[in-house]
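Sharing a structure, written as C-alpha cells. Questions coming.
Just one protein chain is left out here, and the rest sit where they should.
Our next item is chain A:
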Amino acid sequence: MRHQRWFTPWVLVIPALTWLLVFNLWPSINTVILSFTNAKPLGGGTFVGLKNFETLLHDEQLRWALLNSVIYMVVCLPFLTVLPLLLAVLVEKKLPGITFFRTAFYTPVVASAVVVALIWQWILDDRGLVNGLAEKLGVISGPLPFLSDQWLLLLSAISLTIWKGLGYYMIIYLAALGNVGRELHQAAAVDGAGPLRRFVHVTIPGVRGTMILISILISVSALRVFSELFILSGGKGGPGGRDNSVVMLIQQYSQGFEGNLGYASALSIVLFFVTVVPMLILARLNRRGAEA
C-alpha cells in the first residue's frame, strides 16, 4: 500500500475524465467546428470558413436579439439583486406565520416555467385578467397590447422573470444572512445605528460576495432567456421576430431536419462571448471590492 504506483491516481481519474471529455468538452469543441461549416442535422456539411460569422454581422434578427438580451439583463439585474435581499431580510425574522410567507415567495420558483408563462399569457392577453379589470375599473378605454406590441411584450417577459426569480435568490440571500454575525448587528445597535444604517453598513457588506454571485447568475440567465419570451410570443419572437432572444434564434435555426447547425453554432459562439463579458466585469468588481 505504501508503494503506490505513479499511475494509480490516473487510473482512478479516467472514468470521470472520459465523461468530462466526451460529454462536456467535445460538444463544446464540436460547436466551434460546426460554426465554420454549413452542417445540417443529416449531413456534416462542408467548410465555409467565416461565412456564418459574416452573415451574422448583417443579421438584423441577431441585432434585435442582442438588444433584447442586453435590455433584459440591464432591467433584471438591479431588481433581482436588491428585491430578493429585502425579501430575505423581511422573512428572516422569526415571527409567527413567517413560514407561510417564505413558502409563498418561493412558490413561483418551483412552478414550471412553461406553466407560469402560459398563465401569464392568459393574464395579459387582450381579453385577459389585467385588461379586463383595468377596463372595468375605467382605467383604460381599450386593451393594452401586452402580447402584440414589441416593447410591452419584452416588458411583460421581464416582469415574469423578475416575479419568478425573486424567491430563488431570496433563498440564497437567506443562507448568506445566516452567516452575518449577530454580534455585529448588536454592536451597531449599541452604537446607535437604526435598522436602515444596520442594513447598509452591516447587512450589505456581510452579503457582498453573495450579491456579486447573484449578479453573475442573473446576468447569465438574462442573456440566455428563452422560456418566457418563447411562450409569451407564441414561439414566434413577437411581431417581426423583434422580441427574440439569442437562444430563441439558436433554437429557430437549429430545429428540424433542415436545421442550419452551422449558423446556429456561430450564434452559440456569439452568445458565449456575450455571456462571458458581464461575468468578467462582475468578477473584476468583486476582486477590487475584496482588495479594498
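Heads up, the rule we're going with is that a residue touches a chain if its C-beta (ideal position, glycine included) is under 8 Å from a C-beta of that chain, and two chains touch if they have at least 3 such contacts; residues count from 1.
As a convention for this text, contacts and distances are computed from a predicted model.
Asks: The hidden chain: which UniProt name fits, "Glycolate oxidase", "Nitrogenase protein alpha chain", "Sugar ABC transporter substrate-binding protein" or "Outer membrane lipoprotein carrier protein LolA"?
Replies: Matching the unshown chain against "Glycolate oxidase", "Nitrogenase protein alpha chain", "Sugar ABC transporter substrate-binding protein" or "Outer membrane lipoprotein carrier protein LolA" yields "Sugar ABC transporter substrate-binding protein".
Asks: So one chain is hidden, and I want to know which residue out of A:81, A:161, A:210 or A:260 touches that hidden chain in the complete assembly.
Replies: A:260
Asks: In the complete complex, which positions of chain A touch the hidden chain?
Replies: 24-28, 30-34, 38-46, 55, 61, 125-127, 143, 145, 147-148, 153, 232-242, 250, 252-265, 268-269, 271-272, 275-276, 279
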